[in-house]
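The other protein chains are all here in position, but one chain of the complex has been omitted.
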Amino acid sequence: MLAYIIRRVFQSIVVLLVVGLVAFAMFRFVGDPIEQLLGQERTVQDVERLREALGLNDPFPVQYFDFLVRAVQGDFGISYRQSRPVAEIILERAPATLELALVSGLLALVVGIALGVFTAIRRDGWAANAIMSASLIGVSLPTFLIGILLIYVFGVQLRWLPTFGRGDVVDLGWWTTGFLTPSGLKSLILPSITLGLFQMTLIMRLVRSEMLEVLRQDYIRFARARGLSAKSVNFRHALKNTMVPVITVTGLQLGAIIAFAIITETVFQWPGVGLLFINAVQFVDIPVMAAYLMLISVMFVLINLIVDILYVWVDPRLRIDGRH
Amino acid sequence: MRPILTAALVAAALPAGAAELRFASTTDPNTLDPNAGNSAPVFSLLGNVYEGLVRRGRDMSIEPALATSWEPIGDGEGWRFNLREGVTFHGGQSFDADDVIFSYERASSEQSDTSSWFAPVSEVIKVDDYTVDIMTSAPNPIFPDSIANWMMMDAGWAAENGAERPNIEQGNYATTNTNGTGPYMITERQPGLRTVLEAYDGWWGEDRGNVERAIFQPVQNSATAVAALLSGELDLIEPVPVQDANRVESAEGVDVLRGIEARVIMLGFPHDAEGLIAGGEGNPFTDPRVRQAVAQAINVPAILQTVMRGSAEPVAQLMGAGMRGYTQGLERPAYDQEAARALLAEAGYPDGFRFSLKCPNDRYLNDEAVCTAINAMLAQVGLEPVLETMPVANYWPTLRADDHDMYLLGWSPGTFDAEHPIRFLLATPDEEARLGSWNFGGYSNPRIDELLPMIQSEIDDTARQAMLDEVAQIQLDDVAYVPLYVQPLIWGVKEGIEVVQRPDNFLVLRWIEMG
Partner (left out) sequence: MPDLTDSSRAPGATPAPQPSRWKVAWDSDIAYSFRRSPVAVIAAFVTLLLVLAAIFAPLVATTNPFDPSSLNLMNGFSRPGVPNEFTGETFFLGTDDQGRDVYSTILYGLRISLFVGVMAVMFAMVLGVTLGLIAGYVGGWIDSLIMRVADVQLTFPSILVALLIFGIARGIIPIEHRDQMAIWVLIVAIGLSDWVQFARVVRGATLVEKNKEYVQAARLIGRKPGAIMMRHILPNVLSPVLVIATISLALAIIAEATLSFLGVGAPPTQPSLGTLIRIGQDFLFSGEWWILFFPACTLLALALSVNLLGDWLRDALNPRLR
């Protein structure tokens, strides 16, 4: 077991290194940062000087190696666009994304489980079927369109909710939160629905199929036969047993929510790392792109690592496999 | 644990009559250092904070700012500026000739993005505490026009904070902090998110409205910004997408402000290419008749009517009306498909030919839609354009790598003078002489190259205008570019706000009066 974990950790580090290498190899295809940094009246000399100062004349493996040496020390370089340390910018933006992801995740989990249980219990009822079909509408339209339609209806037509941004935030020194002000909470509603819709549908479907599976197991039938109430059977026994896969999938999806908040943040001008990344692509801000990709990689690698270790721990067959 | 509330949450009460303005634009200025960025978003914001020796008035004319007057020295050896006395920076330091010298050294240093403004300058001399001579290597009649965005910084403040020189690549204190003499101070700066400006009580000037505090937020997606304006979350947005202008106009509580920007949108040709990148033999665009055919094939009025919703003005030169040196009476070649086909046949291409048409899709107003329309119009006279659109991050490198045939370009003259587009777009490219640096097609005309230095040093306005007119006529006859239209300026404002809109698209807070 320990050997397995050590090997996986080693592999994970290799993955991170490869991500970095691939990232640096591709940056030159994204565009030329100099074009965005200097104004239209620049001279060839300005361009050359800046190119040299930014190390853009070095071959990409050299740029990558420099990046690695500094990144290990926690220094992700200076943003081309903002002329500030990237680490500082990301720390500033991370709370917005994490809070949005948290609310979206919770929303998806709570609503998804509730609807999942309902549709499983009323398997053939018309309401359950309607929910099942309707839930697919949310995943049959692009996220950006859902966001824009929500803004149009609730922001512009009804004027109930803010159309962009995070509202007022409270600064706790190391964290800024929108949870403590009314405008901050209101601002969270539309983006978190937009972002969480996909995961909600996913969890609902998962809970439903797991519930259906569990409900036909012998012990549930036995519990029913013993005369336990439907409520008790459904919730105490059946739902409890569906939770392991649901939690696993939610964990995996949390990574996806953070990584793919890019679109939602762009539509709602949500000041998180996703918007930062889109801006970085637009302005060819290589240090920001590199740091963002590394962070996302670390997150995915960690989540995958944990899930794989859990699987090995739970399923002995895979453990034997691992030794072959 | 009780959270610590910031100023953002508990807004300090404003004095009576004073107002707060919440405004948004698509781009956040990438720096607060007036020498580390040379772009409209930077100067628009900083123009409220820093001041130059001269500034532009409501009608774009040059007027006194930190210099009260100026006059040419001798026979065009330079310019003498008499400085305003009793001006203090936001930090309390007083402004004098040493600050001008320092600001010159800083703005013209090799680390600066504004150094090209000072290419004609040979020396800056302090005559006394409130008089400065700026010497030029050749007579330079438009020098005062070219330094309206040259902003004065305090020498002591810069030295104390280690910001004696701009630092584009690493940033320094001046990247996120300001100390100007202007009517507003920046009191909060979160790059990319939010910038707060507050009125500076010690400002020397008189002419100011009632905006006490202004909060700027970049909102990239214009539709989002329109939504925020309509729902009352913002007081002023720039730009309103052309298609939304009517909707915003008819909505309650908001108004639209229309104007004409200094930016001309044009099509460029591959003048100096051996062949076309889209294949085929030779380069048909070297034949002026082919270029003329392109010009006549494009139905500019139709583009303006539909894609631009009647918000833009057609143009026949590389600069819009209202700029200095504008040539009167030029007419665009008329839209005429028959004439275009005839010209192509005459030039030996009755069946057209295949070429690439490159366009950005996130740089100019509706750029992609305009190019799609042009693509169709060129196809209708028998040409075979291959349209490729891309984000601007890829667009400039593509043009610089000569990976283009025809291309779309927008040009806003930084000096608001006709000499500017000649220097950057029409002069034969020459890195050493810093000429033709945006002349991607390598257009070259000896007469224009000959006229340019004469225009630059001609003091007599009539003689200068005659030369500018000649260049404009050559460009039109030779179809070096196909100028299409002047980009419109469309701002959305809450009702009851009086704003001045200038062709440079700067937002001048001190002219805003909120009802």
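Think of it as A and B in the order they're written, each chain with its own count starting at 1.
Operating definition for what follows: a contact is a pair of C-beta atoms (placed from the backbone, for glycine too) under 8 Å apart; a residue touches a chain by one contact, two chains touch by 3 or more.
Quick caveat, the model's predicted, so the values are computed rather than measured.
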item: Among A:Gln63, A:Gln199 or A:Ser297, residue touching the chain not depicted; value: A:Ser297
item: Option from B:Val196, B:Val307, B:Met323 or B:Met406 whose C-beta touches the chain left out; value: B:Val307
item: Residue numbers in chain B that touch the chain omitted from display; value: 223, 226-227, 230, 241, 243-244, 246-248, 277-279, 299, 302-303, 305-307, 354, 356, 361-362, 368-369, 371-373, 375-380, 385-391, 394, 398, 403
item: Residues in chain A touching the chain absent from view; value: 7, 11-12, 14-15, 18-19, 22, 26, 28-30, 129, 132-133, 136-137, 139-145, 148, 152, 156, 205, 209, 212-213, 216, 259-260, 262-263, 266, 277-278, 281, 289, 293, 296-297, 300-301, 304, 317-318, 321, 324
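We adopt the following convention: only the chains that are shown with their structure count from here on.
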item: Centre-to-centre distance between chain B and chain A (centres being mean Cα positions), rounded to whole Å; value: 39
item: Residues of chain A that touch chain B when the two form their complex; value: 30-32, 35-46, 49-50, 53-54, 78, 80-84, 89, 92, 148, 151-152, 155-156, 159, 162-165, 168-173, 177, 180-181, 266-269, 271, 276, 279, 281-284
item: In the complex, chain B residues that touch chain A; value: 3-6, 8-9, 30-31, 36-39, 110-111, 113-117, 167-172, 175-176, 190-193, 217, 219-221, 223-225, 227-228, 230-233, 362, 391-394, 396-397, 400, 412, 414, 424, 431, 434, 437-438
